[in-house]
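Of the protein chains in this complex, all but one are displayed in their positions.
For reference, chains read A, B and C in written order, and residue numbers begin at 1 within each chain.
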Amino acid sequence: MSDAILTGYNVHTEEDRQKMLAAMGKSTIADLFTEVPEHLRVSGLLDLPPPLNEWELERHLRDLANQNATTLDTLSFLGAGAYEHFVPSVIDAIATRGEFLTAYTPYQPEMAQGILRFLHDFQLTISKFLGLPAVNCSVYDGATALAEAAWMTCRITGKRRIVVSASLWPDYRNVLETYLRGRGVNLITAPTDEATGQIDEAALATLIDEETASFLFQSPNRFGVVEPMTRIGQLVKEHDCLNVMASYPMIFGLMKNPGQAEVDIAVCEGQCLGLHLNAGGPYLGIIATKTEYEMHLPGRIVGQCTDLKGEEALALVKEEREQHVARHEATSHICSNQANLALRALIYLCLIGEQGFRNVADLCVQKAHYLEEKLTALGGVSRVHTGPFFNEFLLTLPKPATEILATLREQDIFGGVAVTDLDPAAPDNQLLIAVTETKTKADLDRMVECLAAAL
Amino acid sequence: MSDAILTGYNVHTEEDRQKMLAAMGKSTIADLFTEVPEHLRVSGLLDLPPPLNEWELERHLRDLANQNATTLDTLSFLGAGAYEHFVPSVIDAIATRGEFLTAYTPYQPEMAQGILRFLHDFQLTISKFLGLPAVNCSVYDGATALAEAAWMTCRITGKRRIVVSASLWPDYRNVLETYLRGRGVNLITAPTDEATGQIDEAALATLIDEETASFLFQSPNRFGVVEPMTRIGQLVKEHDCLNVMASYPMIFGLMKNPGQAEVDIAVCEGQCLGLHLNAGGPYLGIIATKTEYEMHLPGRIVGQCTDLKGEEALALVKEEREQHVARHEATSHICSNQANLALRALIYLCLIGEQGFRNVADLCVQKAHYLEEKLTALGGVSRVHTGPFFNEFLLTLPKPATEILATLREQDIFGGVAVTDLDPAAPDNQLLIAVTETKTKADLDRMVECLAAAL
Amino acid sequence: MTPKSIFKKSRPNVSGASIVDADFQLGESIGVCCEAEDLRDAPIGLPELSEIDVVRHFTNLSRQAHGVDNGPYPLGSCTMKYNPKRNDKLAMLDGFGKVHPYQPSDSMPGVWSMLWNLQTAIAEITGMDAVTLQPAAGAHGEFTGLLVMKKHFEKLGQTNRKVILIPDTAHGTNPASAAMCGFTCKIIATNSKGLMDLDAFEAHLDENVAGLMITNPSTLGLFEENIEHIAKRIHDNGSLLYYDGANLNAIMGLIRPGDMGFDIIHINTHKTLSTPHGGGGPGAGPCGVKAFLEPYLPTPVVRPIDGVPAPDCNRPESVGKVKMHFGHVEVLVRAYCYILANGAIGLKTATENAVLNANYMKHQLADLLPAAFPQNCMHECLLHGGSLKVRGADFVKRLIDFGVHPPTLVGAGCVHFAEEFDEAMLIEPTETESIESLDFVIEQFRKVAREAAVAPYMIETAPHSASTAKIIHNEAVWMSIYDPND
Partner (left out) sequence: MTPKSIFKKSRPNVSGASIVDADFQLGESIGVCCEAEDLRDAPIGLPELSEIDVVRHFTNLSRQAHGVDNGPYPLGSCTMKYNPKRNDKLAMLDGFGKVHPYQPSDSMPGVWSMLWNLQTAIAEITGMDAVTLQPAAGAHGEFTGLLVMKKHFEKLGQTNRKVILIPDTAHGTNPASAAMCGFTCKIIATNSKGLMDLDAFEAHLDENVAGLMITNPSTLGLFEENIEHIAKRIHDNGSLLYYDGANLNAIMGLIRPGDMGFDIIHINTHKTLSTPHGGGGPGAGPCGVKAFLEPYLPTPVVRPIDGVPAPDCNRPESVGKVKMHFGHVEVLVRAYCYILANGAIGLKTATENAVLNANYMKHQLADLLPAAFPQNCMHECLLHGGSLKVRGADFVKRLIDFGVHPPTLVGAGCVHFAEEFDEAMLIEPTETESIESLDFVIEQFRKVAREAAVAPYMIETAPHSASTAKIIHNEAVWMSIYDPND
């Protein structure tokens, strides 16, 4: 039997190969590799498992998949930047259509208006959403979006000093540091008010100086606390530096958009917009800014142009910013992005629409506050901060969080994230609990009961 | 909030409805129902559960689904007409494309050449497969296919007496009886040779008389035994009656086709050709016959015709047989059929191809024979029949089959079908075991071990 | 041009799937499976393609098809409304899809619960007492219901009742199903109001009548106003009333067949309950009956046994089995989901919108295509095409060029109209079309009508943008004998 049949993806039979070689006047496949020094070639075969046919493959992957607990079989209050929102089935049905899934970047716009249209509508939707007109087709994830935004502010201002709120998700901070290390950027940390859990505004005012390119903050922050966005915006503006806000898109169902709050660059993790949790990825980095900074945006941008007949058409534009044109001077190295996930986010937003989006946000808030009230009524349990929260809150427990979590797990509950998992230096008795619209009142009551029992 | 938003599938807002009513000079929806006597209208709402939003619905359905053991979590040797063959993923990906899934019967051929083409290729593939040129677009399932075929023989011959092999799957026999009851057809049973498990050919010869429209048999039969197709065909021909064979498509990977064996009408259950088990349905009824009998076929037929430009096109043809034209004189009442499943079967056959199909059959035979040898080597276990078998065989056990099955189930094994489940009158210590290509040697060895322990 | 047959793309010895198992040597034991003379001696002739070629071929075919997902589909009597994607997904859950029908019944309680809940909901929706979900499609539901009717009269010893009365507007499956059960059909004329002619009905009503089989609303889209009178006359005659529920979309949540006096009903899930039609099927045709007929339902019946839904096979009075297993479970899950997502309020709204849309369409097109009947229509409207400058059959083909699936005409599709409706069109917009979509469809009708006045040949030769040109039906030659070189 020939290799063709053996592996399924190899379309040539041995006879096909001979026929093609003969057409070229060659006799063996080796004749095509004469440029490769003989001793560099692998002798024999690589050491890999034997090929699996489709049902063997499926069995193996199902075995692996079945070893993992999921948010379907375990009642989950995990969050910390990734949230279990409902994912309408339409998204899976549409985003996996072959034409979308198996296309490359739309380099040939005449053949890709369908893709360019969804990317352009994604940009438009995000621009409305964040109140900032210039949006790209996505970057890798929320954390790299923040890192890209940080570097944008350095390019825009020519400065290399950035003040960062202490209450970023720790891994956002880590990624930021990794991204900026080579750029010689100086990161200064702005402290948190221990009582409210919000940025210490007085301290912040003293930290921003003339050399500061930007201030970066996150809301809700690592404690789940929602920052006073408008106030921060005013404060930062007064100090004449750029204001970068990272956020969780859901909050804009109820809150003003960053554009209304003097934010210059807004970034988000778009996972909550119709993406599955996927054990951490791929997720969706969103970035938006003011028109005046658009030439500093990283990555692809789709724009309107005209075709030969003078009719509106779409194409990739402003490529002079990008790596394939600007090379080492590019705004970023990003090439492949998260286009198929931008499609998911767009479909999500279209499906739930204006009112649905508000309702999701509303249910998140209500359910989280319901749970928080019930839990803090338990002896020894209290919320760490007084600042407002959206759908996630940090509790102090009378015991190490990991112990409580272990007990909850016996009841098939993921009770939240122990903050020591995010930051080993954090107190061990603090637990971060997230609630989404998918939790029922009965779920919340069960959580209360089980947590009470675990105390 | 209006109903429109409440239910998701209702596209009009209350304002839309008012606008439309106004356009017609009406003021309320009730104005559209003036022809319906007032007291016939439901007062208030039906007594149904409250509407569920998408995530509530998903949770409920997942709860129901999770209550069911599946062939993924239980090693299954169940068969008796429905088999766990592998279903290539391409089939799910393609057959669920919206254009295919949400189309109606191709009444407008210009808009449906894609559908007509797959139906026509399905017909062509089946015709090659069964060696009989006239094929329709499918009927409901294997059992109704046999019933339709039986009636065809009555129409063709004008006779009302049919001889039926005793070894049909009991439910095929039941369906046959139900279908023919109103037609005044006399069913005569032809016995099985107890030793071989094949048709008692001598007895059969005596049962077919001048008044007999046809002989119906199934191979593999209810004992898993493969009938001597060619010999039966000759015998039946000699008696000048029509020969109808029901079968399991997989056997034609290794065996001649029915057309080569003097079969006049061949029917199959097409479930094994890329359909999921689906807790019993929908499955795929396949029916094929000789050209001379094509006007007696039930259901849709796609044929070639030409378009205005003289080019080849496809359309539904021979509609004069069908209910919408012939009405009470139609060959059958069938209207909706199993078109989307015919698509699945066609994709399956194209994907595995000539060689793959032979290999599936080959693996089924080898694995089943391997298991049979190992099991019959156990004390007290023997095969009931001596006739050849394909991938399913009937064992006699030293204990009631249901007891053995209960023990196997504790090991997460569905050990087969107790024949008493098919026919309460059958011996209680007989077990029907089916093996498909998806079982590994390790699976088979585990079955042997567990069954040995259960004896 | 019609897309190529996949046989034309076949390449010898290429196969898209690798079917091997290292523990078993292929070809070793072929001889054991049958008599030697029955062994295959020549190739089957299956197409051989690599996986990518299969994917491309069928992806391409799909792009030469039109479904509800592609645009308006106002095909009368077919109810081509939106098929929710969530239902497709849930129907394909492993816990339904990977369940073997011969698993021990206590290993699949979720299947039984689902079926039982759905039966209960359909009983409530239709006003019946018991429901079987086994029938494979509407026609099969009719067959099942008529078998029940037959059994009923057998039990009563009234074997003379061999006649089924059927209005002339009935769907072809009605007489065909009746014939399959051994009934004789008598056809009742339609009166000038589009309703059943009561005199003709009375003329046929005698002691040989087993039942009357009607749809309400009828295939003309009209509500049978006299239904109570008809029911009373039928019952007084000792006969039964059968409801073909293919048009239930017009009344679901508002009016119940059971309340109108029907004894037996079927519904088509692929119409009313939003299950996709798949280019021809599979459908599902649940059949419901009043309590006195329950013992005759096909076996098994799903019902609570010791409080837990399970299949009951011990049904001595049953008509028997109508097909294998328990019905089209994968289809039925979708129907169940549809009911649950809507609830009573949603179903009612859907029905109202279906009727609203049909009346709107009828009203807006009235100058062009006058309604065949003056009264309110239900979920579909029958419009006269007589004043068009072209034949109706040509007219509707031109709609294809503008992205609208043609409505139903005599001969194209399954409906059956009397001769005076030769040029009539049956339009069923369905409730899931928005005003914008309806207005779009209306505008396309007008566009074609305008064109008919000035360039009729553009219409007579339409469609111009489809994958084939207009198809000449009567030249059809069915290539039934396959070419061995294919």
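The rule is short, and it goes like this: a residue touches a chain if its C-beta (ideal position, glycine included) is under 8 Å from a C-beta of that chain, and two chains touch if they have at least 3 such contacts.
Predicted, not measured: the structure shown is a model, and the values here were computed from it.
Every shown chain touched by the omitted chain in the complete complex is listed here: A, B, C. Note on the undisplayed chain: of the listed residues A:R231, A:K399 or A:R446, the one touching it is A:R231. Touching the missing chain, out of A:L254, A:L378, A:A426 or A:V448, is residue A:L254. Residues of chain C in touch with the missing chain: 9, 11, 14, 50-53, 55-56, 59-60, 63, 68-71, 82, 84-85, 432-434, 436-437. In the full complex, the hidden chain is touched by chain B at residues 1-2, 4-11, 13, 15, 50-51, 53-54, 88-90, 92-93, 98-99.
The rule we apply is simple: only the chains that are shown with their structure count from here on.
Separation between the centroids of chain A and chain B, computed from CA atoms only, is 46 Å. Here the spacing of chain A and chain C, counted between their Cα centres, is 45 Å. Counting partner chains per residue, chain A has residues 5, 54, 88-89, 93, 98 touching two or more of them.
Chain contacts: chain C has residues 13-21, 51, 55, 59, 84, 86, 88, 90 touching two or more partner chains.
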